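What you see is the complex with one protein chain gone and the rest in place.
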Amino acid sequence: MTEYAVVVIGGGPAGLAAAIKAWDSGAESVLVLERDTVLGGILNQCIHNGFGLTRFKESLTGPEYAWRFIEEVKKRGIEVWTDTTVLSIDKEKRVFAINSERGVFSIYAKSIILAMGCRERSKGALNIAGSRPSGLFSAGTAQKYVNVKGWLPGREVVILGSGDIGLIMARRMTLEGAKVRAVCEIMPYSSGLKRNIVQCLDDFDIPLYLSHTIVEIEGRDRVSGVVIAKVDENRKPIKGTEKRFSCDTVLFSVGLIPENELTAQAGIKLSSQTKGAVVDQNRETEIEGVFACGNVLHVHDLVDFVSEEAEIAGKSAADYANGVRGEKDCVECVAGESVGYVLPQLIDRKGGENVKLYFRVRKPIRDGEIRLESGGVTIFSKRKKIFTPGEMESIIIKKEDLAKFDSKSVLSVIGG
Amino acid sequence: MFDVLVIGGGVIGGCVLRELSKYSLSVCMIEKESDVAMGASRANSGIVHAGFDAKVGSLKAKFNVLGHAMMEDYTKELGVKFERNGSLVVAFSKEELNALYELKERGKKNGVQKLRILNKEELKEIEPNLSNNAVGALYAPTAGIVCPYKLAIATIGNAMDNGAKLVLDFECESITKNGDFFSVKSKDDREIFSRIIINCAGLGAQKIANMAGDFSFQVKARRGEYLLLDKNQSGFVKRTLFFAPTEKGKGILVSPTVDGNIILGPTADEVEENFTDTTTFGLSQIQDKAKVMTPNLKLSEVITSFAGARAYCDRHDFIVEESTVVRGLINCAGIESPGLTSAPAIAKYVVEDLVLKDVEGVKKEDFNPTRRPDDFFAKLDVDDKNEIIKREPSYGRIVCRCEKITEGEIVRAIKVNPKATTIDGVKRRVRAGMGRCQGGFCQPQIMEIIARENNLSVFDINKGSKGSYIVKEITK
Partner (left out) sequence: MRKRIICTECPLGCEVEVELTNGEVSNVIGNGCIRGKIYATNETLSPKRMVTTTMRTDNGVMVPVKTSIPVDKTLVFDVIKLINKSTVKLPIKIGQILIKDVIDGVDIISTACLE
């Protein structure tokens, strides 16, 4: 069986950065498996700018950001197989995949890096009543149609969900000549960036209906309209608040889900909070030598952080393949008050390096205190003016503090 | 001029068409939609009923038991998945439990075998996720599940492979009898002639009969709404779980599907013809009832909801007979549950007892009863797969990542009988777009493949019905 030191599953931003870092960290051989025909993943259809501000101190478009990494991969001569779909992986770190050239085949890897990204939550999961006509798209599918294929789905649009993809698509459809009638958001606040609310909605006078959702879809062949309604604090529609919009297209931007079918199949433990694998700070999963990074691990809001995390996984994977990783001593780190999730969920006390802990709050909080406690001891504390669920937060734990971690530590945001 | 014309491309029409194609007859099917199996066969529970429900002596009872006995061989020939998973009618009270004994008795009279009443402990053992409030159940180990639209597609495909003709997008406007043959005209002015007409038009069966001059029955529509759970819930229940039956039917069930999903539903309310909108009320009703049956149900794993409208008839039994007023018109109407189970038996009866007494047909020696299943590729072992990929590299390109469907399989669904021409058509044949992302990733590519294989523009490709375009125009 063919053997590689590091096999990276996925050639999007996470996979590319991980592969480069694994190579640079001395991995003898690195192979990237990508199901699409080209590298770059979802960045290829994100033609708007705003990527790379943290990493490159420039505002790049998605394809530009991807290109920088693709060039680095090419420069190093890292092996890439495109049009190749991984079917399964197992505990022996065999990767089973399929492509036209090799048929169904398997590869043995010393380390595997999972970088499959995420997918959009589908409209079907929302249980919206009404007909099932055409014209209902997840925002990302519409983005692919408009930006990559050059096909306009329709001319009158209602968007459900005010996450960044929904907002970006509101502007994009408008620039291509469509009329966006409304953006509805079931929560009382938008999870999208303020900049996107201003530049994608306000600039074009597109109304944002907060605490509203779509309650009915109309139209037999093609969607012809939707009914929206205000929701109460339990997100249940309030009778009598219905409003109808006619439209030929509805976009759903209702959340992203890490795509972990391969992970789950391999028997790797998933977190119910992130829907991604449970990992330590090296991004190593429950199975030794299997690492995960990027949106397959938890949904990031900035690609810059995906790259950063992928590099951690890339280095760890190379180290593992080279047999230079030492003993581990992992303890749990869990989400406390107002915190939706913490990543990594496991802290290796013998890690020997500073640890960046990522977390997300459950609801907007003003003037809160981030506090990390373990065994009655406060390991870290810091105040911050604003926290929003849309914004991933991070704190850095100093390496000398790792010894202070008890069997279980709790990260909370207090106040607000 | 055809010997026999089947009106309606559902599972009844499909089985009839296949049965006809065994004989030296020229046969044709017309369907008003752009694909077959677009009515009640598209959206129903897919249960192969054991046969204890139907009233003793009714056509329902007769065809149910006969059809049930045929189903295993029938589906095997056609390469359609059938699973004898067994069913449980679950009682939640003493009264309901008593009613189960009556049901069992009725089953016995109908000729159903192996029926057994299970007590609470036995139930818990075989269905651990069943509610603790269940006090007992009628167990029918012979009951099964099948995919209703796949059965319809396979029967029609097999009939076409054996010489039958299929005409899509043919919506009947008039039927006139000229001496010993019928002239059937479509809304867009096409005309087909046939000596015999078999009316399998489901919800449209009354309209068709009326057009031909038969006003002897009424067909009404009943809507059933459903929820479908992700395949990751596979195994949550193994058997089909029914509540004790009421006047309106068998009520809401919790059942596995042959594809490994869990299906919940149906509701049952009277609607106008083919009104298949789901309702907030209906969907929440299903969730509530299903939770009563199986409280651990993970409703967060719902991947889609849908509704189907099915026909029922004012006679409250199947109508399977030659019209008493119009000679040569055979009506298969009001085929409600257990219609799917009964379909092969109804078809056999219709052809052997009704058609062949009027037209002469001899059994074809070259009739091929088998059809290669649309999902044949997935079932192959690695060496066989690789053999195919070597010959046809498109079988090595995965298009639908959730269901792992390759380009080769999609192209095949577009090329073999009955040819898929729509996004939904591809989805129903090979499951591309059926998974958890519901086509989010693969729809653009599937659309391009359909367009490419048919020399069409992507703007001509529909989701399902005419007018259900996906993309409108080029940007710029």
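By letter and in written order, the chains are A and B; residue numbering begins at 1 in each of them.
To be clear about the criterion, a contact is a pair of C-beta atoms (placed from the backbone, for glycine too) under 8 Å apart; a residue touches a chain by one contact, two chains touch by 3 or more.
All values reported here derive from a predicted model rather than from experimental measurement.
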Contact partner of the left-out chain, one of A:R35, A:H48, A:R181 or A:R283: A:H48
Per the touch definition above, residue among A:K91, A:K179 or A:R195 touching the missing chain: A:R195
Contacting the left-out chain in the complete assembly, out of A:G150, A:P207, A:G267 or A:G326: A:G150
In subunit B, positions touching the absent partner: 475-476
Residues belonging to subunit A that touch the chain removed from view: 44, 47-49, 59-61, 63-64, 67, 146-150, 175-176, 193-195, 197-199, 202-203, 385-386, 388, 390-391
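We take it that only the chains that are shown with their structure count from here on.
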Whole-Å gap separating subunit A and subunit B, where each centre is the average of the chain's CA atoms: 39
In the complex with subunit A, residue positions of subunit B that touch it: 227-228, 232, 276-280, 282-283, 302-306, 382, 385-386, 389-390, 393-398, 401-402, 404, 406, 423, 436-441, 443-444, 458-459, 462-476
Subunit A - residues contacting subunit B, complex: 35, 83, 85, 87, 98-104, 119-120, 122-125, 127, 129-135, 138, 140-141, 144-146, 149-155, 176-177, 215-216, 220-222, 237, 248, 261, 264
